[in-house]
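One structure is given here, and the rest of the page talks about it.
A protein chain is absent from this complex, but the other protein chains hold their places.
What follows is subunit A.
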Amino acid sequence: MTMIQALRSAMDVMLERDPNVVVFGEDVGYFGGVFRCTEGLQAKYGRSRVFDAPISESGIVGTAVGMGAYGLRPVVEIQFADYVYPAFDQIVSEAARLRYRSAGDFTAPLTIRMPCGGGIYGGQTHSQSPEAVFTHVCGLRTVMPSNPYDAKGLLIAAIECDDPVIFLEPKRLYNGPFDGHHDKPVVPWSKHPMGEVPEGYYSVPLTSAAVFRPGQEVTVLAYGTMVWVSAAAAAEAGVDAEVIDLRSIWPLDLDTIVSSVKKTRRCVVVHEATRTSGFGAELVALVQEHCFYHLEAPIERVTGWDTPYPHAQEWAYFPGPARVGAALKRVMEA
């Protein structure tokens, strides 16, 4: 399956298993989503389970919070992560806080899916990576898969989770893996082992990282598209890097990170999002706190620049394998 098919399969499985699961968002129903992630679901489950919503992000998330309070398990879509901001109040002030402020009287077991990330000439409002905006919010879980198998398993786990989950989908990976070499043709998921996805139910636990590429010399902490870029960069730079795919950005799998850094004694953090106060800063702080006496070099960050995401300058902005590779070499020489 492609990542699109895997995500659709996860929703199909959960719509089938749990009558309280409902799926809605802009263009999600009849049309099946602008990225085809919900294609065929309305025809299969009916309009009361899968439906189109007005163009109102706060309305989509706000109604989902109310549905969660009733006892449903809404899976809603924000068409692009760049457009989640009108729903910010409902996510931060309501979904994230409802269990806490009511001492469990009411809960918000919702999943908010949103395509994120750049590398597609999406310009300012079709390329953003707003994960740090959510990781800072207590009460939320923030998740981002990097391949079809994880996408389905993590989405099923997110839907089953009783906490609100921000589910970020790197749209650059929807149809095939992408290592940052934009000049090369895209290889579809059908040609990749991670495109092999079981038809039925399975889940990938939240708060579990995966070692994407084992290595001995330096630990790379990444998620989403940057997992692929980092692995390519390591191979091209000739550095035996251990690339860890966080999968769950927050809360995260600290043990996997710490044991890797203690082994390699070096660390590079890679994300597409802008640098300052990005999630990388939290990762750097955690590694510094937990691995200080094991570190042989300063922790490096390779990220998007502190600018809005540009259109024409896409590949100067996107942290590609050359920039990641240079950082790997720097930490090895430090």
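The rule we apply is simple: a residue touches a chain if its C-beta (ideal position, glycine included) is under 8 Å from a C-beta of that chain, and two chains touch if they have at least 3 such contacts; residues count from 1.
As a working rule, contacts and distances are computed from a predicted model.
Engineer: With one chain of the assembly withheld, which option in "Na+/H+ antiporter subunit D", "Membrane protein", "Phenylacetate-CoA oxygenase subunit PaaC" or "2-oxoisovalerate dehydrogenase subunit alpha" matches that chain's UniProt protein name?
Structural biologist: Looking only at the record, the undisplayed chain corresponds to "2-oxoisovalerate dehydrogenase subunit alpha".
Engineer: Any idea which of A:97, A:182 or A:294 touches the chain not displayed?
Structural biologist: A:97
Engineer: Per the definition of touch given earlier, which of A:198, A:238 or A:251 contacts the omitted chain?
Structural biologist: Selected residue, touching the omitted chain: A:251.
Engineer: Among A:26, A:82, A:131 or A:163, choose the residue that contacts the chain missing from this document, as touch is defined above.
Structural biologist: Counting the whole complex, the residue in contact with the absent chain is A:163.
Engineer: Using the touch rule from the top, list residues of subunit A that touch the missing partner.
Structural biologist: 22, 48-49, 53-54, 56, 58-59, 62-67, 69-72, 86, 89-90, 93-94, 97-107, 138-139, 141, 161-163, 207, 251, 254
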